[in-house]
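One structure, pasted below without further comment.
A single protein chain has been omitted from the complex, and every remaining protein chain is retained in its original position.
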Amino acid sequence: MLSKEQIAQRIAKEVKNGQYINLGIGIPTLVANYIPDELEVVLQSENGLLGIGPFPTEDKIDPDLINAGKQTITMVKGSVLFNSAESFAMIRGGHVHLTILGAMEVSENGDIANWKIPGKMVKGMGGAMDLVASAENIIVAMQHCSRDGASKLLKECSLPITGIKCVKKIVTDLAVLEVSPKGGFVLKERAPGVSVEEIQEKTEGKLIVEGEIPEMVF
Amino acid sequence: MLSKEQIAQRIAKEVKNGQYINLGIGIPTLVANYIPDELEVVLQSENGLLGIGPFPTEDKIDPDLINAGKQTITMVKGSVLFNSAESFAMIRGGHVHLTILGAMEVSENGDIANWKIPGKMVKGMGGAMDLVASAENIIVAMQHCSRDGASKLLKECSLPITGIKCVKKIVTDLAVLEVSPKGGFVLKERAPGVSVEEIQEKTEGKLIVEGEIPEMVF
Amino acid sequence: MINKTVKDAKEAVADIPSGAFLMMGGFGLSGIPENCISALLEKGIKDLTIVSNNAGVDDFGIGLLLKKKMVKKMISSYVGENAEFERQLLSGELEVDLIPQGTLAERVRAGGAGIPAFFTPAGVGTEVAEGKEIREFDGKLYLMERWLRADFSLVKAWKGDTAGNLIFKGTARNFNPMMAAAGKICIAEVEELVPAGELNPNEIHTPGIYVQRIFEGKNYEKRIEQRTVSQAKS
Partner (left out) sequence: MINKTVKDAKEAVADIPSGAFLMMGGFGLSGIPENCISALLEKGIKDLTIVSNNAGVDDFGIGLLLKKKMVKKMISSYVGENAEFERQLLSGELEVDLIPQGTLAERVRAGGAGIPAFFTPAGVGTEVAEGKEIREFDGKLYLMERWLRADFSLVKAWKGDTAGNLIFKGTARNFNPMMAAAGKICIAEVEELVPAGELNPNEIHTPGIYVQRIFEGKNYEKRIEQRTVSQAKS
């Protein structure tokens, strides 16, 4: 099973040179730590910044400089600041190439649910609905099962969804999976020591296993 | 009969303190010269400036600073520059209070035509269609009749129109007229030495004359 | 140049009545109109509708207005970390319209720009789409969304001049510029108010035409929600 850091590390391998990337709150934020230095990429913060840098040292903290998770941040060289309408113009207009975000559930046709549990939890969708409706490539980072052991890779989402037919790839603590355009989760890689059978067992939606499934190497 | 300068001078009396104003090309541009100094108003140039100043002296000419008529200009203190989408956001959003523009024809219900003579002249509508569809107050500055003597205040416009039911007031070389919400040109003032009969004769659309019509004083 | 200066927050918000439809700039606690919020708290009006991306935290920002039960309805994209907001929402005390963040930004922008409706892909196939017109353009589905406009918009800038021109700082810009334009009356509070002519016309984020009142605010707390630091490298 992968740790959160390893999920982030695995997702970082999906990043391509020259990409503009939006990282969601949680595991996705960690991805930044694993992007190889030789790649030139730019991280977007939907509250109005292109070029997120590392967290500031204590003496550099600026309350007027935060990311979408409200964390204090810094800017890299070549950064640019803008307003929220411009920020989502970038997102909606397809200028952000890659969105990495967390999810409560993903369905086998690529639907995603991550903003609401009716009657229990309403955190709001924030920018997630815009991101999943717009980016050309959407990768989900999440645990394969919920805390009570239920699969989060489903035939259909049971929770209110955030977007339809949008997720392209999922990296969980157990596996890397792609959503087939025809429906179904195509198993691409196994976490070290995790069997295809275990992944099958913990995947409620249709799992497509073709040929030998390689184990991830870290 | 009023000169072009006098038409501009008369229109300047319509300007109120605190207004943001868009002046069209031609006579409307001259209005700026007659706005009393004690009024604080801001002139908008739809190519991206609030705060048009006087024409520059020879040594201050800047090719990157022009008005919508492509004339070199200057900026007053407190000016701001912006792009064309923002400029028309201001106009369309009703933030510009007063638009003064020229016309080829105005109809008695307030339609205006000023951008095209089919088969003969196509200069394009520029920003005029946006302006007349948006501003709360639209004043037309024009000659009462065309060069061949035909009335430009008509029952219905014969030329392709720029906007419908939008003109509130017209200042010509002969008269000041308001467009009645019920249709018709309400005669408000006569140019010095011009009779109601002459105005009647040169107005093809319905002219409404109520009570004594005062003569303009300059 | 037109002078928009008022004395302080109290004077600026004096005519905001109970039941008003307000917009407030800010993302989290960054770029919120602290002085105006304090002045509203003192006025103690109620039944406010507030458009704001977030609703502050329990004891700061809009959270203070919620706690005092001054708010009838919130139009936001994220409840986030505000427990009182979530409690009032789940109990039904507070009406809440949750809107995708980009849709919220664009609806406010449309309000200022005189665009009564537009199409966006955000929310297609979700409960956000309920009751909305759906239309296909070039093979993709979109929702029709309406503009948002307010009686008063309360924004916070870094620098401003007496003509109402505003410059924001860092990510405190966020929703402020669009809201400035979408309020019938826009009240801008700034950290530093300068005479018209001192700001570079080419560096202004919000043209003064959108701002009806401006004042220099006091005692900005600028509270940080998530203080995250990295260790200094030696």
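Each chain carries a letter (A, B and C) given by its place in the written order, and its residues are counted from 1.
As a working rule, a contact is a pair of C-beta atoms (placed from the backbone, for glycine too) under 8 Å apart; a residue touches a chain by one contact, two chains touch by 3 or more.
Predicted model only: the values in this text are computed from it and were never measured.
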Residue touching the undisplayed chain, where the options are A:79, A:137, A:151 or A:180: A:79
Residue in contact with the excluded chain [from A:47, A:71, A:84 or A:134]: A:134
Residues of subunit C (touch criterion as defined above) contacting the omitted chain: 106, 110, 113-121, 135, 137-138, 140, 142, 146, 167-170, 202-203
Footprint left on subunit B by the chain that the document does not show: 45-49, 54-59, 61-73, 81-85, 87-88, 91-92, 111, 119-130, 133-134, 160-165
Residues of subunit A in contact with the chain not shown: 18, 20, 40-42, 44, 49-51, 75-82, 85-86, 88-96, 134
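Please note the rule applied: only the chains that are shown with their structure count from here on.
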Dominant chain pairing [most C-beta pairs in contact]: A-C
Subunit A and subunit B, separation of their C-alpha mean positions in angstrom: 55
Sites on subunit C at which at least two other chains make contact: 109
Residues of subunit B touching at least two other chains: none
